[in-house]
Structures are given as structure tokens and as C-alpha cells.
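A single protein chain has been omitted; all remaining protein chains appear in their positions.
== chain A ==
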Amino acid sequence: MNENLFTPFSTPTILNQPATIPIILFPATLVLTSKHPINNRLATIQQNLIQLTLKQMMMTHNAKGQTWSLMLTSLITFIAMTNLLGLLPYSFTPTTQLSMNLAMAIPLWAGTVMVGLRFKTKNSLAHLLPQGTPTPLIPMLVVIETISLLIQPVALAVRLTANITAGHLLMHLIGNAALALSTANFSLTLLTSTLLTLLTILEIAVALIQAYVFTLLVSLYLHNNT
């Protein structure tokens, strides 16, 4: 039972070749680029959405933080597209892989820390000690703040992985339950199917929200350090 439940999350292979490579590359092909001033509706919608998120995200940063705008916009686009495509049945979601989320979180977090240490050394180190702490508590608090700093990339990666994995798992379980119930007791099937519909709507929201949260936190770490 355990193995059957988790098989959607193992990396797919086609004829023993890794299929993750085209699967990860695919959402990037859905970003439409066009040189025309006036595009068709889909391209215009997409472009306006990207412009909207760009402006919302980068408003709070100063000029130095805004050099990261391309990175953060591509991050939120990538994660949102990947998560949304993963809601299709029988699809593989790369963001359920801890490897990918760690590889996204650690370099970005390390980048924000290094930017802070390089350009505003005193300020970024001062973040390690909250204001107004009584003097005897200072050594312990520095240790605690350092640990909470070092845990940020791990938290980013595990948060994304766990949320998307849990959502998909729940949908699988409830779908299987609805299917098994359809032969036994039909009225319960309707109830379970309603639950499944609501869960799917939740999952769409979760897909978008997780992308947002990831990017927002990276942006926050950047803000603290520029």
C-alpha cells in the first residue's frame, strides 16, 4: 500500500531514460514571447500577469534589490507553472522532488545572505540580534538567530515539497476512496466527489500560493540584506 501510494512521486522513466528532463523543460515553453506591440489574447493576458506580479513584488525594494527582479519573476513563473501543470491527472510535478527545491532554495538564499554580508556587513550581522534584548541573554540569542538563519533554505525547500506532495497524495486517496465507494454505496460517492472537487479548487490555490510564498520569502531575505 505504501509503495503504491508514493509511486506518482518517483521520477518517471521512459524506456529507462529519464523523462524528467522534458518534463522540467516543458513549462518554460509555455511562456509566450512575441515582438509585436499588439498580441493575441493569450499572450496579452500572460504578459499583463507577469507585469503585474513584477510590479507588485519589486515595489518594496530599493535600486539594488531591483536588480534581482528578473530572477524573482522567473522563479515565481517557473514554480507557478510547474505546480499548475502538476494538477493534471497522471502528470509528474517536479516540485515534489526535494532535490529540485533544495537546489532552488539554497543558492537563492545564499545569494541574498552574501549580498548582505558584502555590501552592508554591519547591518546584516546586526540582524542576528533583535533590539532590546537584556545583556545576559545576548550569547544565547545570537546562537538562536544564527540557527534560524541557517534553517531558512531548508524550510523553503521542505515547505514547497511537503505542501505539493501532501496535496497530491490527498487527491489520490480521496479519488481512490470515491472509486471504491461507487460500487458499494452510491450516495457516499457523491459526497466524496464533492470533496474531491473542493480539494481540487484548494489545490489550484495552493499551487499558486506556494509559488508566491517561495518567491516572497526570497524577496524578504533580499530586502533584509540590501
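Definition applied: contacts are C-beta pairs under 8 Å (C-beta built on N, C-alpha and C of every residue); 3 or more make two chains touch, one makes a residue touch a chain; residues count from 1.
Basically, contacts and distances are computed from a predicted model.
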| item | value |
| --- | --- |
| Candidate names "SAC3 family protein A isoform X1", "Immediate early response 3-interacting protein 1", "ATP synthase complex subunit 8" or "Transcription factor IIIB 90 kDa subunit"; UniProt protein name, chain not shown | "ATP synthase complex subunit 8" |
| Touch with the omitted chain, as defined above, among A:M57, A:L85, A:M104 or A:A178 | A:M104 |
| Full-complex contact with the absent chain, from A:N16, A:T33 or A:Q131 | A:T33 |
| Touch residues of chain A, complete complex, unshown partner | 6-7, 9-11, 18, 20-21, 24-25, 28, 31-35, 37, 47, 50-51, 70-71, 73-75, 77-78, 94, 96-100, 103-104, 161, 165 |
